[in-house]
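Dumping the structure here so I can ask a few things about it.
Missing here: one protein chain of the complex. Every other protein chain is in place.
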Amino acid sequence: MDKQKARSTEMTRRGFLKMFGSLGLVGATATLAGCSKEPMGGKGWLPQQYQAASSYPSQVRGRVPIDPNNPSIMRDDEKCILCGQCLEVCEKVQTVFGHYELPVKDEVICVNCGQCTLWCPTAAITEKDDTARVLEAIEDPDTVVVVQTAPATRVGLGEEFGLPAGSWVEGKQVAALKKLGFDYVFDTNFSADLTIMEEGTELINRITKKSKAPLPQFTSCSPGWVKFCEYYYPDLLEHMSSAKSPQQMLGALIKTYFAKEKNIDPKKIFSVSIMPCTAKKFECSRPEMNDAGLHHGDETMRDVDAVLTVRELARMIKNKGIDLNKLPEEKYDQLMGTGSGAGLIFGATGGVMEAAVRTAYFVLTKQDVPEGLLNLKPVRGLEGVKEASLDIPGVGTLRIAVAHGLSNARKLMDEVRRGESPYHFIEIMCCPGGCISGGGQPRTALPPSNEVREKRIASLYAKDASYKLRLSHENPEILALYEKYLEHPISHLAHELLHTEYTSRGDKLTAKGSKLG
Amino acid sequence: MSKGVLVDLTKCIGCGSCTVACKLYNDNKFEKDSPAIGENPKLTDENWTIVTAKKTEKDGQPVWRYVKQQCLHCEHPACASACFAKAFQKTEEGPVIYYPHLCVGCRYCMLACPFDIPKYQWEKSFPLVTKCQMCSGKVAKGEAPACVSVCPTNVMTFGERDEILALAKKTIESDSKYVKHIYGEKEAGGTDWIYISDVPFEQLGFRTDVTTTPLPEYSHSFLKYTPYVIVGWGSLLTGMYLYTKRRNKIAQEEKKDVHL
Partner (left out) sequence: MAATNTQSWSFRLTPTRVLLFILAGMAAAIALWRLIVGLGPTTNLNDQWPWGLWIGFDVLTGVALAGGGYSTALIVHILHINKFNEIGRSAMLTSMLGYLLVMAGLFLDIGQWFNFWRPFVSWGYHSVLFEVFWCVSLYTTIQVIEFGEILTERVAKPWHKFFRKIMPFLLIVGVLLPTMHQSSLGGLYLIEVGKLHPLWWSPFIPLFFLMSSFFVGPAMVAVETSLAGRAYNHQVDLKVLRGLAKIGGTLMVIYLALKAIDFSNRDAWQYVFAGGLESNMFLLETIGGVIIPLIILISPWGKTRSGLVTYGALTALGVVVNRLNVVITGMVNYYGPGYIPAWTEIVVSAGLVAGGILAYCFIVENFNILGHHEEHEAA
């Protein structure tokens, strides 16, 4: 009894103290929450550069505009800290933002390159996520899901799984795709070779005056660059090769050649591509990219149904609980799964040029390609603008130039516009370093470093050097394609499926300092 | 002197930096279902400034214009005149600011504002009225408001109101593309935030039928009679009371049975 009594008093005392404690807490909360006599607002923070007198405005400020309907990139405002880095890359590296007069017209000017997704320190800007659509197609048993992988993906994907920059994961990537449930895995290197056949033939036609199209010819495989040219150099679009990009060539062939060969209803095919690129999402949505559909009389059918960046693929693999490192190496499916070293180096700046030169040399001279053209040093590396002059026996001197990063492209384009360009062929890659450092590749240093770019490039060239098949025109599947289906480069069918036209977007903006106004 | 901001709508590209800066500086939440930018953003208790994408026309051509909205910081603020507890006050530097501890929560300010700027924290137990404070803390230090300081295309110019008004006049006179109207010069008796545009303001969703009389004057035209009513009506009532009382008393004395 006594004990009980003592305990109850103790409890009461404790309860009493507790009560006072909580009363104190309530008081403190009330003071903090509601009893301040400060005016409202200003309880947050701003990056340091904005904490300056109004007479000293910050040099790096704001961010790029992004249309909510942009097919390539999106932004989560909640993660944006207004660091200004997206503007830095867009304005200074890609010369898109700030290079048009205000007021704007009726479009948010964007070339969809996605470099801002690599520069954004908080990943507020990301690729637009299309994984759900792809997963839905995979889960549908009636749909044949075909996937292609771009050259640069196989030296990027590994980084998402802890491997050093530039690690070669081609076979593991194929294995991962199969494991994810893709029915056929093809290689964009194959259609890179095809691009060389078509684009190279086109170049030769221009040089030999078989075609009225002007020189220099521009490469057309980088959709960011293509859109940039449509915006800022619409007067030069005739120079653009009419050849589609490897992605779109393969897309058109999957729903025609592949469907025919495998006897699959093209309407049941869902065509996916894995790209190091966000602009490819835009490219596949261009209205004219439905040539397979037109071929079958269904204009709503897209040549490529969905584009996933390497980052999205990595996310899908991780979400499925697959460890890329533990996967065996697997091979691409036959028919369109073989690519040459020339097709592979499309992933690096200068690679398309080198691949084209190798084949052009052979086509023009009918001679074996010399060793120098298998290691075309002048167009390799990270220098912004590279150029070379090559003696082609019996033809003359071929002058070529390569630029990567759109600010570098401007230098060559202004020359062309002035009529002072000495070149026959110009390769432009939208992203600095080429596709290996495309807007859809794994995020690296901030801003992306040349060190990583160089490692990825070195990995591509090393593989090319190790290949036996290093020339596009020797690719057996390419030869079979022409023999069985297309007949010859720039044939009627090839023209229908593999070539395209460009739209001037000059009326969507008023370019700054443009001589054409 | 009152500070102000000139907003040149022709320069806005719709990046929304200003809306983010506002949220960062004022610690306001991002809400997925009420965005601060896009075609249908909404001023809310968390969105003190918004940028609306207006797909409109100019000279028969489709054009997109972006309209930043926030409190215009009237020279004679209706909200401050409507507040019966002085929760809204116009500072000397220009910002019309809000003291939460004075607010009773009657929301008369929301009705009074000719631009419908004040918003309410409807979901809170003890809600407050919210609106742009023009970063009064920054302005007091000589800094531009957060939204102004982050704008990548210099849409906004911060300065003395008379100076930015002169700038606005010079700009619209020297460039034929501008509409010859400075929104806020006279609206509601003049605002500290003023706008110029190359597309007519009504096309951009601005309220163009706002009176040019300062709104507090409407209340004043009524309230100024209060003292006279108190004295006059009060005396009259007292007089009548005493007079009729006495009259009845006399009447009562004359006819003792007059009472019901």
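Chains: A and B, in written order; residue numbering restarts at 1 for each.
Note that in this section a residue touches a chain if its C-beta (ideal position, glycine included) is under 8 Å from a C-beta of that chain, and two chains touch if they have at least 3 such contacts.
In this text, all values refer to a predicted model and were calculated from it rather than measured experimentally.
Although it is left out of the displayed model, the omitted chain contacts the following shown chains in the full complex: B. Taking the complete complex into account, residues 42-44, 78, 80-87, 101-108, 110-112, 114, 116, 119-128, 209-211, 213, 215-216, 218-223, 226, 229-230, 233-234, 237-238, 240-241, 244-245, 247-248, 259-260 of chain B touch the chain not shown.
Simple rule for what comes next: only the chains that are shown with their structure count from here on.
Here the spacing of chain A and chain B, counted between their Cα centres, is 47 Å. Residue ranges on chain A touching chain B, taken from their complex, read 34-47, 50-55, 57-58, 61-66, 68, 77-78, 80-82, 84, 87, 97-98, 102-108.
On chain B, the positions that touch chain A within their shared complex are 9-17, 19-21, 23-28, 30, 35-39, 48, 55, 61-65, 97-101, 126, 128, 130, 133, 135-138, 141-144, 146, 148-153, 158-159, 177, 198.
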